[in-house]
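One chain of protein is taken out of this complex; the other chains stay put.
To keep things simple, chains are lettered A, B and C as they appear, and every chain counts its residues starting from 1.
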Amino acid sequence: MVEPLLSMTAIGKKFGTVTALQGAEFQLKKGEVHAILGVNGAGKSTLIKILSGVYQQDEGSIYLDGAAIRLDSPKAAKQQGIYCVYQEVDTAIVSELTVAENILLDTFAEKGNLFVSRQRINEQARSVLHELQADNINVQQKAARLTLAEKQMVLIARALVHSAKIIIFDEPTAPLSIHESEKLYTVIAKLKAQGVGCVFISHRLPEVFEISDRITVMREGTLVQTYDTAQADQDGVIEAMLGAALSHELEPRAHDIGAALLEVSNLSDGQKLKDLSLTVAAGEVVGIVGLVGAGKTELAKALFGGTPLTSGTIKLDGKNAKIKHPADAIKAGMALIPEERRKEGLFVQESLEANASFPNLKQFSKRLLMDRKAEKRYANEIIERLRIKTGSTETPLVHLSGGNQQKVAIGKWISLNSALYLFDEPTKGVDIGAKVDIFKLIRQLAESGKGCLYFSSEIHEAIGISDRILVMYNGQIVKELSRQEATQERILLYASGGKEELGEKQEFGERKRDSVSI
Amino acid sequence: ACQPQGDVSEEETSSDTESEASDHPLAGKEIALIMQINLGTFSAQYIAGVEEQVESFGGKATVFTSEGDLAKMASNLDAAINQGVDGILIDHGTKEALNQGVEKALEAGIPVVAFDTGIDVEGVVSLEQGDQQMAEMTLEKLAEDNGGEANIVKIWTAGFAPMERRQVAYEKFMTDNPGIQEVTAFGSATDNTALDTQSQMEAVLKQYPNEGEITAVWASWDEFAKGAVRAIEQAGRTDIKVYGIDMSDEDLQLMQKDGSPWLASAAVDPADIGRIQVRYLYQLLNGEQPEEKVVLEPVFIEAENLPEETVTTDELSEYVEGWGASDQGYTDDLRELEGQ
Amino acid sequence: MQVAEKKSLGKNKNSVKENAIQFLFKYGAIALLIFIIFYFSTISDAFFTYGNFSDILRSISIVTLLALGVTFTLVVDGFDLSVGSTMSLSTVVSASLMVWYDMPLWLVLILPLLIGVFVGAVNSFLIVVIGIPDLLATLSMMYIVAGLHRTYTEGYSIYNNMPLTSGGTAPGQLSEAFLWIGQGQMLGLPVPVWIMLVMVLASYVVLNHTRWGRVLYMTGGNAEAATLSGVSVKKVKFTAYVISGIFASMAGILFTARVGSGQIDAGAPLMMEAVAAVFVGYSVLGAGKPNALGTFFGAAVIGILLNGLTILNLPYYAFDIIKGGVLVAALAVTYVYAKKKFSKA
Partner (left out) sequence: MQVAEKKSLGKNKNSVKENAIQFLFKYGAIALLIFIIFYFSTISDAFFTYGNFSDILRSISIVTLLALGVTFTLVVDGFDLSVGSTMSLSTVVSASLMVWYDMPLWLVLILPLLIGVFVGAVNSFLIVVIGIPDLLATLSMMYIVAGLHRTYTEGYSIYNNMPLTSGGTAPGQLSEAFLWIGQGQMLGLPVPVWIMLVMVLASYVVLNHTRWGRVLYMTGGNAEAATLSGVSVKKVKFTAYVISGIFASMAGILFTARVGSGQIDAGAPLMMEAVAAVFVGYSVLGAGKPNALGTFFGAAVIGILLNGLTILNLPYYAFDIIKGGVLVAALAVTYVYAKKKFSKA
């Protein structure tokens, strides 16, 4: 057997109390494209961050060309010839610098010529972008002005500047259209021919099967299995990724659906959202599904008054609702559990009590003075009801695990007894157990006659929880499917622009985003 | 704190060692000096004068400065009283801010001597420089040098009692001497008075670029004079002369420079002010009843009387009569105490 | 408040060290204060007396009012550098209303407060509507207001029956009733001390025990989350800056009454001191954030320290070193603790 180019063995990594990796294994051969698959939070990014020197493993070793190496900084990894295109686009882009500067960012940190010639870096940047067939990007503009896809191309270009031994791509295609993705595939093929080892992470199975030589599946921080792509079958891989089948865990709905609660017609925000109409009835869970960047979050925020609308009407309980600010939405009986809970939903430095009472402070104060006892009582109530794991109601939320934080983000709205709940990716970064709790809670709310809108890119989860599914694509609702009609394949089809029946929609191809989170 | 040891002769230092063991009733007094502003060399020399005299009386002086903040000054006065000091010296400040504290001090039996303060509480000895006299001296010299005809720039600011006394003399002088014209007037006491005056003076010079448009500058305070002198020197204008009030050691160096535009100043030696103020305080401590209003005799200093080699204010008495040699405020008891 | 802490998880090997830091953070500032008081008491009999403490309190009353304003802006994650200038403006305006225009007392008290409201409103306009970062906006306002107050008085300080530039003397005087605010005594304590205590208490109650206070803190903690919870962040910021302006004006009025004249530039040197007081206050009782009691406490620590140091006969020019040192120590404790807390998450 040939000595692998890279070999990672028994890698373990903990963040505080969270175990991200435990006994993870990974091997990479020269000139091979090796894909890593796994559900959100499986530990893929953590593994490759260890490989690129961002984190240091707690246990395990890394061998490059047979020799054990220690990667204690991104710089060290680069010196070994390991380059990485990171998943979080915005952590790696310096928006105040130009595109050319961003592409050559790594070279500035290295030793070398003191003076930087603007002309030369522009030249260099242009030639790399040319390799990526992305000549349309002006290298002299500031990176802040790029679209997400263009930023991603810049980051890919950054990795190509150097003669690397290993290049890691962490979900590079998530923000790219098919067309752009294909350009990337050619580049990867070229790299492969040059003997570079490529690590490729993606949630889009077809492309993984198309370009990879081997596939490693990870689950809960460990290696499940490594397949030769040629021999692997898609179903088997999916099964390995998901572990227990999730979609069967929820009982079918047993209660009746009431009258229309929310009626939205012809809503646009002048940017992403175009002419959306939808209804939600009391007791109904409506799933809104679309790929990353389809505009789900924008829709949720727009309904909730977070971003201004340019046209359209929102009716609640048959009455026209004027929603200019989230305060209006709350008054009208809405609640939003936002996507980025730490940034938008919670006050992580504050106690559970303070978080839980916040949307409804009037209920927890006598005249003006806060009623601490009432707050505590309520905090304990939601701890019990949502099975939140915490030491005390006064613990700042930073000490809670992600799933429990998410439960607080939901629980804080319960005291308001809102009529309509908007859940934006409520299961993101949440472990399986908590996920089931959250689903049950949504069901409970529906049973008690509340309307729920469930925004998600996790298609199978949406199928599981929703009574009806609306598929979003590029800021529009392109298809409505009943629970019976909804299958993963059909939704995916519409969500990615609906190739067959709706071929004419192809003209939107440029801004299309086709990744699927599983 | 890092100053080097100067080349001091032996006899001079020996005086403080003597006073330590003294058991004179006036020895070992704690004296508080409450200052409003502590700016420039003038203040530093004044403090040095106070400290020197207090030490020679065998006491200890504590300086409270207030960064120009009257409220802080009033608090400092309170703090000094609370600390039970034996005597209080006040430098500048306003009567509105300080009267209350001074009354409290007198109630507590602590004598108070004020300098340029305007406190009107019975029992307090108030020192002031002969402000009107200083203004007159310099203005008259200005008129004399220019034969009664001159275009002058006045640098002055309101809000300080001594400044306002100088202004009174200025106004009287201007009406008496119609040949003297005020071209322009400016002035502001800032955190960095000398430098700010310098830039403003530079602009004024721009405005009046021709010889004869400005004959002289009358600066009502030495911090102003410093700025004006530097501006004139920098602009290379030899036609403009400066007449100032107050004189610190630093000013003296400026005045002695070759071709310095600064011709004359009227002043009381800042160290002398400190010393005299202390003496009156000790008179009070000694149970004597000195007059309540003391006017310090100003000295007139002309550049032409200064020697070639640079001298400091310490040596100035050799060249300028009355400088640094004031024995105002001495009594026999005090001389005796000093001799201990 | 945020004093309740989760029991240490016991998993940490260096939990002793951790506990020590915890303790230092919560009680360090108080222990420091007690130590300072004790130390100065042994040095001088004059220090630990009722009179001296009431004087210390009076001496910090103006800074404390300013600092309370800064506290409010820091609570909403802002920063008001213009408080010093606003105080200066209010000082000269209140004096001039009496000296120049002979106005009745109630107007003399109300008008400067309205000016404070106005400055706060302009600040929040620049910050909220134009989008200039707090620090830069209030820095600009610091200049503008300072210039305005000097222009208003043409560079003069204002005192009883002052000569006017237009000739003649000013008609009015600072009234006795007005001076009582700054110089009077009530129930054994100086009036400024009462005013300060009432304001500290009011701020404490508002910030820690009312709905409003909750909204202010939450907005400061995470403006985006507050918005999505139905808070109008703009209004909240507006309120905080207006409160800050009002406190600065109160400090100005108090200053005039205390010194009996309208001094120019009275507030400028106090601004940094107020900021320092607020930051020292962060670490009181482990709050780790701006809080009214901490601010009062911070001002008191600095006041006591300066009082004690003069007693010690330390040269005046060394005071700033000590002030800076206390500030660094308080900040270091706060932020070392914050790092610990964060890395535990």
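Here are some notes:
Convention: a contact is a pair of C-beta atoms (placed from the backbone, for glycine too) under 8 Å apart; a residue touches a chain by one contact, two chains touch by 3 or more.
None of the values given here were measured: they were computed from a predicted structure.
The hidden chain makes contact, of the residues A:Gln141, A:Asn417 or A:Gln444, with A:Gln141.
Across B:Ala194, B:Val320 or B:Leu337, the single residue that touches the chain missing here is B:Ala194.
Note on the undisplayed chain: of the listed residues C:Ala29, C:Val191 or C:Val275, the one touching it is C:Val275. When the omitted chain is restored, the residue from C:Ile30, C:Leu139 or C:Ala223 that touches it is C:Leu139. From the options A:Glu32, A:Glu101, A:Glu180 or A:Glu375, the residue with contact to the unseen chain in the full assembly is A:Glu101. Considering the complete assembly, subunit C touches the hidden chain via residues 126, 130-133, 135-137, 139-148, 150-151, 154-155, 272, 275-276, 279, 315-325, 327-328, 331-332, 335-336, 338-339. Listed for subunit A, the residues touching the missing chain in the whole complex are 54, 73-75, 78, 84, 86, 91-98, 101, 105-110, 112-118, 138, 140-142, 144-146.
Residues touching the missing chain, restricted to subunit B, are 1-8, 12-13, 38, 40-41, 43-44, 47-48, 184, 186, 188, 190-192, 194-196, 198-200, 202-204, 206-207, 209, 230, 234, 249-250, 253, 310, 312-314 (touch as defined at the top).
By our rule, only the chains that are shown with their structure count from here on.
Chain contact topology: the protein chains form an open path, each linked only to its neighbours in the line.
When each chain is reduced to the average of its Cα atoms, B sits farthest from subunit A.
Once CA atoms are averaged chain by chain and compared with the all-protein CA average, the nearest chain turns out to be C.
Mean C-alpha position of subunit A lies 74 Å from that of subunit B. With centres defined as mean CA coordinates, subunit C is found 45 Å away from subunit A. With each centre defined as the average position of its C-alpha atoms, the distance from subunit B to subunit C rounds to 35 Å.
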